[in-house]
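Left out: one protein chain. Kept in place: all the others.
Labels for the chains are A, B and C, by order of writing; each one numbers its residues from 1.
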Amino acid sequence: MAGNTFGHLFRVTTAGVSHGPGYLVIIDGCPPGLPLSVDDLLPDLRRRMPGQSSIVSQRKEDDAPEIWSGVFEGKTDGTSIGILFHNKDQRSHDYGDIKDKYRPGHADFTFDAKYGLRDYRGGGRSSARETLCRVAAGAIAKKILAQHGMCILGYVKQVGPIVAAITDPTQITLEQVEANEVRCPDPAKAVEMKALIEEVRKDCDSIGGVCELVAVGVPPGLGEPVFDKLKADLAKALLSLPAVTAFEYGAGFGVATLRGSQNNDAIIRKADGKIGTETNRHGGMLGGISSGEPIICRVALKPTSSLPRPQRTVTKAGEPTEIATKGRHDPCLLPRFVPMGEAMVALVLVDHWLRFRAQCG
Amino acid sequence: MAGNTFGHLFRVTTAGVSHGPGYLVIIDGCPPGLPLSVDDLLPDLRRRMPGQSSIVSQRKEDDAPEIWSGVFEGKTDGTSIGILFHNKDQRSHDYGDIKDKYRPGHADFTFDAKYGLRDYRGGGRSSARETLCRVAAGAIAKKILAQHGMCILGYVKQVGPIVAAITDPTQITLEQVEANEVRCPDPAKAVEMKALIEEVRKDCDSIGGVCELVAVGVPPGLGEPVFDKLKADLAKALLSLPAVTAFEYGAGFGVATLRGSQNNDAIIRKADGKIGTETNRHGGMLGGISSGEPIICRVALKPTSSLPRPQRTVTKAGEPTEIATKGRHDPCLLPRFVPMGEAMVALVLVDHWLRFRAQCG
Amino acid sequence: MAGNTFGHLFRVTTAGVSHGPGYLVIIDGCPPGLPLSVDDLLPDLRRRMPGQSSIVSQRKEDDAPEIWSGVFEGKTDGTSIGILFHNKDQRSHDYGDIKDKYRPGHADFTFDAKYGLRDYRGGGRSSARETLCRVAAGAIAKKILAQHGMCILGYVKQVGPIVAAITDPTQITLEQVEANEVRCPDPAKAVEMKALIEEVRKDCDSIGGVCELVAVGVPPGLGEPVFDKLKADLAKALLSLPAVTAFEYGAGFGVATLRGSQNNDAIIRKADGKIGTETNRHGGMLGGISSGEPIICRVALKPTSSLPRPQRTVTKAGEPTEIATKGRHDPCLLPRFVPMGEAMVALVLVDHWLRFRAQCG
Partner (left out) sequence: MAGNTFGHLFRVTTAGVSHGPGYLVIIDGCPPGLPLSVDDLLPDLRRRMPGQSSIVSQRKEDDAPEIWSGVFEGKTDGTSIGILFHNKDQRSHDYGDIKDKYRPGHADFTFDAKYGLRDYRGGGRSSARETLCRVAAGAIAKKILAQHGMCILGYVKQVGPIVAAITDPTQITLEQVEANEVRCPDPAKAVEMKALIEEVRKDCDSIGGVCELVAVGVPPGLGEPVFDKLKADLAKALLSLPAVTAFEYGAGFGVATLRGSQNNDAIIRKADGKIGTETNRHGGMLGGISSGEPIICRVALKPTSSLPRPQRTVTKAGEPTEIATKGRHDPCLLPRFVPMGEAMVALVLVDHWLRFRAQCG
């Protein structure tokens, strides 16, 4: 109840801090019989890893998962899956500054206000390193979903003012996304984005952006009609990630200026005989339930709060001061965010898929 | 687990359909000793009620709540609060059209796909009339929050392209909001908005918009650091409302084009000695936990899907056809949405306030 | 979180007090397509009803359920099922005594200690009338289970020192149980039990007893291996009923004096080729998971606490006094308990059956 568990039937619980011994993940409710090994987790973990390119954090982390339980002779056995990550790159830091000063944009002050104390080493529990647990769990979720024809893909849509030109989100491939370090499937814009990211880094600054996430193959019927609408659970899942400040699906904020006659998607019978919609301004969800059309949503990420330039703040005692964050931070969070966003979408979909199977069999 | 319950410690469970006998609400976990009567629920229920002005639905609904339990001698007694609403205005409809045809933008098709059958009378369980349960529960939540200095206010920020000029969201008063039928605290823009709403109605059309929600007096420390971030739970709560397609808080999607040095709010000691921030681009939440600054968020609502003009669709059998929705629908959902949005924010805050009290007491 | 909801996937939430307007039940997660009407609920409700015979409470209650939602054209539609019960027999009581004095064996003192106030009218929320909500929900659960070959039956095994002779619990029929007012399938012992119950009533006293519950047709595989063992959830379900003070399954407390070589059930292949056990001291559950053998458990019920004879107690202010409970109480709770116990077993089984379907599908 203190929020370290996500999901109802496919349930992920995590513990760990960035500068302690490591992280623990427990995944409860995974269907038995799924082939699973560490190799299934590595690809997405590598997409999340720092040091993967020149435009992300140059920290050296070792994100090698150890599966301790829940997998037997190469298959999930229906019991809780326990995964460990050791923290390797724990330099002996001088935390003096961060210990006594509140970093702007960070949870330092709010942790102190909430708990009366805080693990100040590298952000403690609020460190974004926690997302490696989510990415590992998401990789398992993706594998289950793939067995049932569902596929999730994210990409960088915008960095600062530079917006990728995407004609059809459902046609983007993983190869296109992974073709450049920015994870933007518009190659020309990716070049511009990279240049901007390098520029802000040189300025000791950071830059925000937008990630778009697409799920194809989702059958109609996932999501609950009242409080647990699929759109609501996706919003929660994505807003639970660090730095995300906004969520929209389908036409999103754009609906504000549309008329109903413009916004409604005509319902049609498709070439394959299935009922669907002509357009997809509804982003694959109607009444909170998947429609069978691709699910499309977008989130905004704020620019990294940690900046190597001085920023005004106060000490714990309330005295005005400045702080410049040392360390090796991402000048733009977007490239490494893509697998995190995909993981959260996958966790929501697998949970709702199991819920559907329970009730509607 | 089929999504008819909201909240963890302050828990709202609902049942009912728009054209059945009525609605049931059970609120579990309310602190004992709170003075409570039907009169506490009526103001917000009236703000939600159809027929309240010329620019909303002209349906006649009777939203008189009956409190059956949980209140004894004028005070909550700690047991589950049971509230009933009778449906009164159930005209003998001819549902033939809606029974066999899928309304664009509605949950008709997705309900059929999920459950294999659907209550087609007036939308059944997907009817927005269900929100009166939320508004009733939200009124109780607001009363608890008010005891602890927290106050929530929403207003219409945008209708179609018309955007209200709001200098300081935290200075808006309920009186300003209720001063016009649109619930827009910018009187000049409210006139324009009303004219636009009347115009779209004459066109047999509808229009979308944006609602802004503000919570003041929220102490620092509410919200959980990982999955149950306050921003995540607010996003879920608001996206669980019908027609909401987007959520943002603080600088929201605007962060995409900002640099860290522009976006970070300097931390300062305020005149009253408390630690806070100079600006509030973080919308009152840092690391998913309230910072003590006002919580500010916005949601977009799509234009009403029900239109009295013909729209292309198919029958249940998949045959192409058209449908024009009869009935008395809102040409713009925004004016009646305001109390719904406030209710959901209140339910999230009271739940997190109880969670805080449990753990950090 | 204040304990008015039971179950995870098949979820029952209740509100109401014995001397208020009535009770509300919301059942969430029922599979769609189940034929259901009020007539399905009545048989078990009548078995629970006061006034059904000379040896139970002579109160006149009207236990006519109203289904407000979740059923459409005779079938469940997958949305939350709302059921109402009106309280009819609310005589204008003089509650003076019970208001200021704590009844021994009742929750009067503990409610005051917990909440600081209490609805003293007829026990308020602690009244056993609340169990009619459970029996209604249980009737729906039984119907689902019956579709999958599962059947639950309870009966009175013991009243005071009189113990029924039951050769094979799995061969008892509903007809045998309902053949007498005690609900004891041993006709000779039933006569003795009835005489004892009449005797204690004449003595202004009450008597305890034991109910045995049997579930046949439960497939192997229901129940979770660690915390949510089937035996654990059955224990919780049954202990959540008023007056239950003990639970055992299979050999129960008798295992204390057994050796492993005596207690272990030999595993065999049965005539139908299925694997099972030769004996059933394990009561149908091994490692917390159903084995396919009949599930057999027993609970003890204390004698009714309300007695029409004076008992020593104190006033709210702590002054010594006496109280003799007026009203029409059961001299023995067992006969009316049988459908309550069956209902709770049914709720546990249907919940675990849905959980099984979700994970192991």
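Following the convention adopted for this analysis, a residue touches a chain if its C-beta (ideal position, glycine included) is under 8 Å from a C-beta of that chain, and two chains touch if they have at least 3 such contacts.
Keep in mind that what you see is a predicted model, and the values were worked out from it rather than measured.
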- Query: Considering the whole complex, which of A:47, A:101 or A:125 touches the chain not shown?
  - Reply: A:125
- Absent-chain contact - pick from C:59, C:75, C:121 or C:302: C:302
- Note on the structure: Logged for subunit A, residues touching the omitted partner chain are 1-5, 8-9, 11, 13-17, 20-24, 26, 28-30, 32-33, 66, 68-70, 72-73, 75, 77-82, 84, 114-119, 124-125
- Message: What does the interface between subunit B and the hidden chain look like in terms of residue numbers?
- Response: 1, 9, 29-32, 78-80, 225-226, 354-355, 357-361
- Message: Applying the definition given at the start, please give the residues of subunit C touching the unseen chain.
- Response: 1-6, 8-9, 14, 102, 104-107, 109-111, 113-116, 125-126, 130, 158-161, 200, 203, 205-210, 219-229, 231-240, 242, 244-269, 273, 275, 277-278, 282-283, 285-292, 300-307, 309, 311-314, 318-320, 355-356, 358-360
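In this text, only the chains that are shown with their structure count from here on.
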- Item | Copies subunit A and subunit B touch via same or different residues, half shared test | same
- In terms of Cα-based centroids, which chain occupies the most central position? B
- Message: Distance between subunit A and subunit C based on Cα centroids, please, to the nearest Å.
- Response: 46
- CA centre of subunit B versus CA centre of subunit C: separation in Å? 39
- Chain-centre distance (mean CA atoms) for subunit A and subunit B, in whole Å, is 26
- Item | Two or more partner chains touched - positions in subunit A | 1, 9, 225-226, 355, 358-360
